[in-house]
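Below you'll find the structure I mean.
With one protein chain removed, the remaining protein chains of the complex are shown where they sit.
For reference, chains read A, B and C in written order, and residue numbers begin at 1 within each chain.
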Amino acid sequence: MCRFLAYHGDPIFLETLVCASEHSLVHQSLHAAECKTATNGDGFGIGWYGERDIPGLFRDLRPAWSDENLRSVCTQVRSGHFFAHVRAATGTVTSRANCHPFAHDRWMFMHNGQIGGYAQIKRRLEAALPDALYHARQGTTDSEALFLLVLAEVAKGSPPPEAVASTLGFTKALMRDAGVDEPLRFTAALTDGETLYCFRLACDDRPASLYFSEQPGAVTVASEPVDRGGDHWQAVPRGAFITVRRGTATTVAPFPWAAEAVAA
Amino acid sequence: MCRFLAYHGDPIFLETLVCASEHSLVHQSLHAAECKTATNGDGFGIGWYGERDIPGLFRDLRPAWSDENLRSVCTQVRSGHFFAHVRAATGTVTSRANCHPFAHDRWMFMHNGQIGGYAQIKRRLEAALPDALYHARQGTTDSEALFLLVLAEVAKGSPPPEAVASTLGFTKALMRDAGVDEPLRFTAALTDGETLYCFRLACDDRPASLYFSEQPGAVTVASEPVDRGGDHWQAVPRGAFITVRRGTATTVAPFPWAAEAVAA
Amino acid sequence: MCRFLAYHGDPIFLETLVCASEHSLVHQSLHAAECKTATNGDGFGIGWYGERDIPGLFRDLRPAWSDENLRSVCTQVRSGHFFAHVRAATGTVTSRANCHPFAHDRWMFMHNGQIGGYAQIKRRLEAALPDALYHARQGTTDSEALFLLVLAEVAKGSPPPEAVASTLGFTKALMRDAGVDEPLRFTAALTDGETLYCFRLACDDRPASLYFSEQPGAVTVASEPVDRGGDHWQAVPRGAFITVRRGTATTVAPFPWAAEAVAA
Partner (left out) sequence: MCRFLAYHGDPIFLETLVCASEHSLVHQSLHAAECKTATNGDGFGIGWYGERDIPGLFRDLRPAWSDENLRSVCTQVRSGHFFAHVRAATGTVTSRANCHPFAHDRWMFMHNGQIGGYAQIKRRLEAALPDALYHARQGTTDSEALFLLVLAEVAKGSPPPEAVASTLGFTKALMRDAGVDEPLRFTAALTDGETLYCFRLACDDRPASLYFSEQPGAVTVASEPVDRGGDHWQAVPRGAFITVRRGTATTVAPFPWAAEAVAA
């Protein structure tokens, strides 16, 4: 399991949420509270949109809690749209290319969850990628594979939630074919730099935790509230996703795929 | 705090204690049980005596639990005398030179504890080092400073336990002068490659945990027993040290300095 | 390009060839003489056979010339059969999983060369791997893909040189289909822990340099002689491979595939 946060709103220094708050993401890297493993020390990453067409990406292998580069970059960089992630590896190696977030063109993605029986379907998942995205793959995680499959659907014209639904449906079908009993869990954030989509899904109805806070000019989505006392946090319902655009508008909706997938 | 183990006996593969046992040191790096912090992810190190005059040293910055190099080296290397350590940093940076064990000539040392108010006395501690050992210092930890001060005493002819007593007495005096209230804690292992000394000391009578197991041809000393059910483990008494020579002879003795230091 | 060496003979400390000699592999990492790039600083690796069924592997990302762990491990470990490699990356990321040597079961492989137009045929190369080897892939290099394809042929019963011939033939055919003009170059070492095969091949007749030295109880194969004045080094002829067994017997033979591939 992992912990992550996504911010969309008026530009703030990344450190506000990543390092400085009472239960910041860096604090969660050592003391996660709503997670099977309290320790998320297998690398970290931040991704942010600034003045460029593509997001900046800084991912490294040392635990977030002691990385002085992470702290300094987060102190200096201000962004109105950023992701941050601390990783607890589930089977794949610790390498920068396996750290979240993943970026491709303007898109960015991070994931907290897993594909049950991934080793049994990895090959068929990867085979479903179109050439360009196959070559864009840099690491070996299930998460990056899901991201690229979603982008393939988006490239065909699907709105992101439908692209996610179709990708998860396809993945679940591969798992069924391979006789996998373990669940598919997908608590994740996806953005094109303008609209943020966050999902809290699992075919066994036990998705990883996800919360959001909507305040004037600032929507934050996080695995765990970053300021413990804050009553402005709401849980994203299981089987739902939220959409954030232009700083404040947050829409919570049931995910089209959830019911069917659980049934399946 | 940190976790460590020392082995002296018939040569075994390092992995036996470092990676493979039920509560191996690698397991303790993520799930320490008798420690303020369960996570010891700020680097690790192994040091071992083989065919050379000086010990081998392999120290790195990533958490021990996911380091494939550590696992492979421990699978291949067999030694009758080795140290292993996983670190939870207490204020100094994560760098290889700050990872334990420390080695100098034939000597090796590792430490679980701390010098209270270290920043206030660091300069005077370092000033007490003779030139050659001042230059041998590679990192910035209190632990390495203590090691080199002990070696300075040994070089003057003191037996190791007396060298430790004198070093801790000197350090405690500096702390008193500086008005430091925090304790000096010293659970540590020291060896010249032939005799192993392990100490469990603290001026506030709350030293970090330390256990030993004496079996035919194998003495193991560890922060926590590495096989949980084993009733062959005994706690090293507070304020005591043990001496291990030629594979099996273990002597537990009260440490000469302890009483005086607590009084002081 | 990269530099490598392979040793087969009476057990020696790895440092003899890796660190200590006049033009050791570590020296070549900074001052390669027969290589397009003098600097081979994108990671390194050693692999050695000891008392275990599988080889030990130690690969890391920092330049070999300044890695104190590499130096210490090479000072301590003695082996009668080992590989060492320093990498100059050609397009793929610097990660441990992309460092040579690669190991699978008892087999080990390292490579100095490249597949021209790799991005255009990577997908079809990987698709040719049987399931078990597809899942064994840990990195993203062309070299690891070639290694696993060779192992697939060996698993079908081919002797290693034929497995290499068949793999290179297949690769060359994919390159032709994709309209790739760049060459396929394969200076490489392969072993099962008992017999060592080293190849110096390229479809444009410009394979990377390779030398061998046969002395009593010691055969060394290296990209560049490790002791500059030594007249005991012979170049492996272009389009040839050598076989080393039981310490001394070295056979140089033309590689069956070379002529055909150049023609094609």
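One rule holds in what follows: a contact is a pair of C-beta atoms (placed from the backbone, for glycine too) under 8 Å apart; a residue touches a chain by one contact, two chains touch by 3 or more.
These numbers were taken from a predicted model, which means no experiment stands behind them.
Student: Taking the entire complex into account, which one of A:Phe58, A:Phe83, A:Phe212 or A:Phe241 touches the absent chain?
Tutor: For the chain that is not drawn, the touching residue is A:Phe58.
Student: If the hidden chain were put back, which of A:Val26, A:Val77, A:Ala188 or A:Ala240 would touch it?
Tutor: A:Val77
Student: List the chain C residues touching the unshown chain?
Tutor: These residues touch the chain not displayed: 30, 37-39, 41-42, 61-63, 65-66, 68, 89, 93-94.
Student: Considering the entire assembly, which residues of chain A contact the chain that has been omitted?
Tutor: Counting over the whole complex, chain A touches the hidden chain at residues 48, 50-52, 54, 56-60, 68-69, 72-73, 75-78, 96.
Student: In the complete complex, which positions of chain B touch the hidden chain?
Tutor: 93, 95-97, 119, 122-123, 127, 131, 134-135, 137-138, 140
Assume only the chains that are shown with their structure count from here on.
Student: Most C-beta contact pairs, which chains?
Tutor: B-C
Student: Angle of the rotation mapping chain A onto its copy chain C, from a C-alpha fit, rounded to a multiple of 5 degrees, please.
Tutor: When the C-alpha atoms are superposed, chain A turns by 180 degrees onto chain C.
Student: Can you list the chain B residues in contact with two or more other chains?
Tutor: Expected reply: 68.
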